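Single-structure report; data block below.
One protein chain omitted, others in place.
Chain nomenclature is as follows: A, B, C and D, assigned in order of appearance, with residue numbering initiated at 1 for each chain independently.
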């Protein structure tokens, strides 16, 4: 293990970390801008040009607020809840390839923190952990709303996780690998997985909404019913941590969707562009394409938020269990039959 | 490039056995000492995980995948056990409002 | 004539009796008579030499070399006769009592099946099965129709006997595993040559079972209570026939199979037997209860029989053979007498009785004959048996014979004293209205008295049957002991 | 095939994230204002209504059912991953075997639905 390797990885991790934070921060800004736009308002415009400094102001404010821990709460868990939520949200991006290998200072650097052969499982594991943050925080608050929100959140997250997992299985049958790098590489050119797995993508998309507790699946925190749900008792940065975690999760979901279904950094004619721009600048275009896709997804998240009303809880569970899971299983069966049939046909 | 099993084999097998034995013993002691049904149950899970670890180590050392397949079996059946076990604990809790196994001594030894 | 018919007919009889609820006692009686007839037919074909006759041998559990093997020789023949002969009497004696239920008779006949198995089995497993099969019905008979304390007393009885027999089972299996041909056949058992230590503990395994059954002091403690609490029919079965199982077991299985064990422990067994005689006689002397008195006297007599066997010579063994039959007949008679007394007087206290001879002369005569038979007056059956037994013991050790003989004379005293107390003197209000014996009682007592006298006058008929077999058996064992 | 060293960056990322979380939590604790608090301020918020009892009460069994079903289904789903990755090599036989597995799973699923275990009303 050479020093260069360590330096390279440290740099990547830090860059990715800062990027994540920035995107998350500016997602809050974007969300308000999008909302305003959709509702024909102005949105934040005081702090800096177009209110661009608003996230910084919001962030700073959180640090200067009094932190209140309710008397009935379990102090340690009360702190652990938001910390955990924030912590695990950062981890998801580690296995994502943001671009092809890039050559910097004569050294070939993969634009991916690490390529492990069980990348998808890793993402799953990390995302599953997110539910602990909600559950612990909600339970520790010793508030009825919080507890209810936490239970709803947990229940919803785990319900949709099954459908999500099943939808990915169909994808894996197409890709035959669990490594994100390979999945991304396979979608070279126009061979985006969404073409082979439209139903799978749809299921995944819905599940991604549910997993991130975004509208229309924001039942755990729905303000009108549960006054913030699991975050009712939180204040100061602990509340901010939950909020950050949510936006980071949104980012991670967008990234995963972009890579798994929309070809990641791939775009038609990439080879030609790479040829033209060389091993340093070519892949960077790919990174740009990737971020374009990500931002599109984030926008989509926001768009939906300000367009679609919230589900009722029974509708939510019905959708998860009675619609998505059977659909996902059907998707697997169809995919399997088609692929095996195709293989057999080819053999003949 | 070194692979996982050679990395695993870099640690002597006895260490795995010892570690597993320690974890297992902690589980056993937990079962015997604790009175809360959930914690007892968690101790049991700890025992199972000690077994999983041990199986994985052995499997890696002997270059035989069946040990890892067995881990899968254990995980799947442990999940089934979890489902049933938690259901039983909930059932008991609903009838007695307690999961302390000391109150379960209506039937004497 | 087929031996199987003899063995299984009681079973058929039991079934018929059970299904035949209303005429249960009649059908049981007829069944027992038919069985007796079969036995007599067999006797007709029987050749009084040392051989096993009428042998039947079918594989039963081939996996372990178990066969359904039965045969009759000179040693089992008298006991088969005793069993088949006493059953009609015992059944008949119960006619007047209010226990005449179908299940009762069915159990009785079922027991006969077990007893016949025991006396004819030449396969150790079969022997054990018969041993237990005889036990279950008698347990139920005693516990269902017995006295107040019957449950506790019978439990004791049952546990005692089963404890003994389970150790016997242990011994049997052990022996089986030593046989060369992997069988349970008695011949294979006889051919074993185990070392003395092994034979020593095997001796105890078997001895325990037999000693409890007989019973020999100090394994007798179940007996007086059980005899007292059991219905009279049960007592007759127990004392008349069942305890012969133990004696037969000693002759047939214990000593020939474990001769070296016998050599080591036989003397102790003999001493126990003689202690039993003395002990029982002393206890009997102090009894105020008719049934208990007879029970203890029975222990004394059985002790003498046992002593006659453990000296292991022809006289002793022949005496034992004939005395088994005599004891069976006498004790059935005695218990019937006691039953009649208790039934009429509703008491068992000897002290409350007296003067019955005046109101019931037939009864008095029968009672007298049976008592005389029991005390072994010459020309009654008891005489020849006890004479031979004492002779046998005498050959072994004069002092033992003296003690045993004196005690038996002593026994005569308490029997006669009882007769006197019950039958003679003045009647009192309890005995004044004593009704003399009626039809079925008369019949039974008449047959018993007849047998007492006939055997007393001509014992050779019986002795002849067993003589050759006994001699053969003794030679066989002695040849092993010499070596 | 990935090597153990590939997991190192994940640990690094974990450390960075952990550091960030600890740092921010520490900072907010340090620089946040500390005001005198009252008991009422520290009670749980229930829209201004006085708090009754403990919040940690038993809740609807439905959630529990969902949790248990999740545990079961999730484990079964995990079983499909290795199969899905390699299913081309298994060919038709592997497909049939997995369909039996899925059929069993589906039978259980239908049973659960039919039993109305997932009805929220």
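In this section, a residue touches a chain if its C-beta (ideal position, glycine included) is under 8 Å from a C-beta of that chain, and two chains touch if they have at least 3 such contacts.
Here, contacts and distances are computed from a predicted model.
The chain absent from the displayed complex carries the UniProt protein name "NADH-quinone oxidoreductase subunit N", chosen from "NADH-quinone oxidoreductase subunit N", "Acyl-CoA dehydrogenase", "Maltose ABC transporter permease" or "Phenylacetate-CoA oxygenase subunit PaaC".
With respect to the full assembly, the chain omitted from this view is in touch with B, C, D. Within the whole complex, the absent chain has one touching residue among C:169, C:186 or C:401, and that is C:169.
Within the whole complex, the absent chain has one touching residue among C:33, C:136 or C:271, and that is C:136.
Within the entire complex, the positions of chain D that touch the omitted partner chain are 104, 107, 111, 114-115. Chain C residues in contact with the hidden partner, per the touch definition given at the top, are 59-64, 125, 128-129, 131-133, 135-136, 140, 143-144, 150-151, 155, 158-159, 162-163, 166-167, 169-170, 173-174, 176-177.
Contact residues of chain B toward the unshown chain are 13, 17, 20, 24, 27-28, 31, 37, 40-41, 44, 47-48, 50-51, 54-55, 58, 61-62, 64, 66-67, 69-70, 73-74, 77, 80-81, 84-85, 87-89, 91-92, 95-96, 101, 104, 106-109.
The rule is simple: only the chains that are shown with their structure count from here on.
Note on chain placement: the centre of chain A and the centre of chain B lie 33 Å apart, centres being C-alpha means. In this assembly, the C-alpha centroid of chain A lies 96 Å from the C-alpha centroid of chain C. Put simply, the C-alpha centre of chain A and that of chain D have 15 angstrom between them. Residues 1-4, 7, 72, 75-76, 79-80, 82-83, 86-87, 90, 93-94 of chain B are the ones that touch chain D when the two sit in their complex.
In the complex of the two chains, the chain A residues touching chain D come out as 1, 9-10, 12-14, 16-17, 62-73, 79, 83, 86-87, 90-91, 93-95, 113-118, 120-122, 139, 141-148, 151, 154-155, 158-159, 161-162, 165-166, 169-170, 172-173, 176-179, 227, 232-233, 236-238, 241, 313-314, 317-318, 321-322, 325-326, 329, 332-333, 336-337, 339-340, 343-344.
Against chain B, the residues of chain D that register as touching in their complex are 1-5, 58, 61, 64, 67-68, 71-72, 74-76, 78-79.
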